[in-house]
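Down below is the structure, laid out as structure tokens.
With one protein chain held back, the other chains of the complex are shown just where they sit.
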Amino acid sequence: MSAIEQKLAGLGLALPAPRSPVANYLGAKRSGALLLVSGLVSSVRGAVATEVTPEAAKRAARDTMLDLLALVKREIGDLDLVVSVEHVRGFVRSAPDFMAQPAIIDGASDLVVALWGEAGRHARTATGVSQLPYGAAVQLEMILRLRD
Amino acid sequence: MSAIEQKLAGLGLALPAPRSPVANYLGAKRSGALLLVSGLVSSVRGAVATEVTPEAAKRAARDTMLDLLALVKREIGDLDLVVSVEHVRGFVRSAPDFMAQPAIIDGASDLVVALWGEAGRHARTATGVSQLPYGAAVQLEMILRLRD
Partner (left out) sequence: MSAIEQKLAGLGLALPAPRSPVANYLGAKRSGALLLVSGLVSSVRGAVATEVTPEAAKRAARDTMLDLLALVKREIGDLDLVVSVEHVRGFVRSAPDFMAQPAIIDGASDLVVALWGEAGRHARTATGVSQLPYGAAVQLEMILRLRD
């Protein structure tokens, strides 16, 4: 088991079965030293604040990051090949008055910082939107740097 | 005529006249080996599901990709200089209950995969939004890798 997966187990978490793209695109594309990871949506559905609580949405962001990591492992074979997390982008399906998108996306950011430490700290943008694929509460994508 | 434009003709399609940026930015910026292509919106206007059918929106995504390719040709001179499609980002102006954004953006993804084959397969995020410039149904941007 890789060092990163051991850390994950130490947090009481495990990688889920990787999900496959739902349309004509790759789960991730290698671009030089970077891995561009496609957007995945949470299995939790609904607008945050009215249909999904902020607490549930933050957990959904963490779980969607686990889905992204499972996808990355399938693509590159071993999460220990990840040198750093460069960027995370999060879209939060927001009820009209919901304005705390950054706190939701922290569910994802906290996890990668716990796993990779300083190298897991990343640039980020968290944005509110009115709708997401399948009515999901959260959508996440990221850019990773891989070992040469 | 370039090999890519010949394939395009074989699909019964052709590059439109390139459009110019509508404000103070470039159509595309070279960044090392990559070409960052600015967002373009579809000429089809309206919210998908209520004002524009999903079928029309998918065609609009394909046509917007043709617009992006026309812009790329103007910038770099020859589409055969494109080595691969790294990333596509699509925003779909979505009626409140419309949740099938990935199927719309496939209109764009299918085209570049038809043109570049395996190298055309890309990472992607498809997101729903409530409004786009000019009330367009679809907005697309992408990142290409160019021959050195």
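Residue numbering begins at 1 within each chain, and the chains themselves are lettered A and B in the order written.
Heads up, the rule we're going with is that a residue touches a chain if its C-beta (ideal position, glycine included) is under 8 Å from a C-beta of that chain, and two chains touch if they have at least 3 such contacts.
Only a predicted model underlies this, so the values are computations on that prediction, with no experimental measurement involved.
Enquirer: Based on the whole complex, identify which of A:18, A:102 or A:135 touches the chain you can't see.
Expert: Going through A:18, A:102 or A:135 one by one, A:102 is the residue touching the chain not shown.
Enquirer: Given the contact definition stated above, which residue among B:28, B:70 or B:104 touches the chain not shown here?
Expert: In the complete complex, the chain left out is touched by residue B:28.
Enquirer: Among A:26, A:82, A:115 or A:129, which residue is in contact with the omitted chain in the full complex?
Expert: Hidden-chain contact among the options goes to A:129.
Enquirer: For review purposes, identify every residue of subunit B that touches the missing chain, sorted by number.
Expert: Residues 21-29, 31-32, 36-39, 89, 91, 129-135, 139, 141 of subunit B touch the chain absent from view.
Enquirer: Determine and list the subunit A residues touching the chain excluded from the picture.
Expert: Looking at subunit A, the ones touching the missing chain are residues 33-34, 84, 86-88, 94, 96-103, 105-106, 109-110, 113, 121-130, 143, 145.
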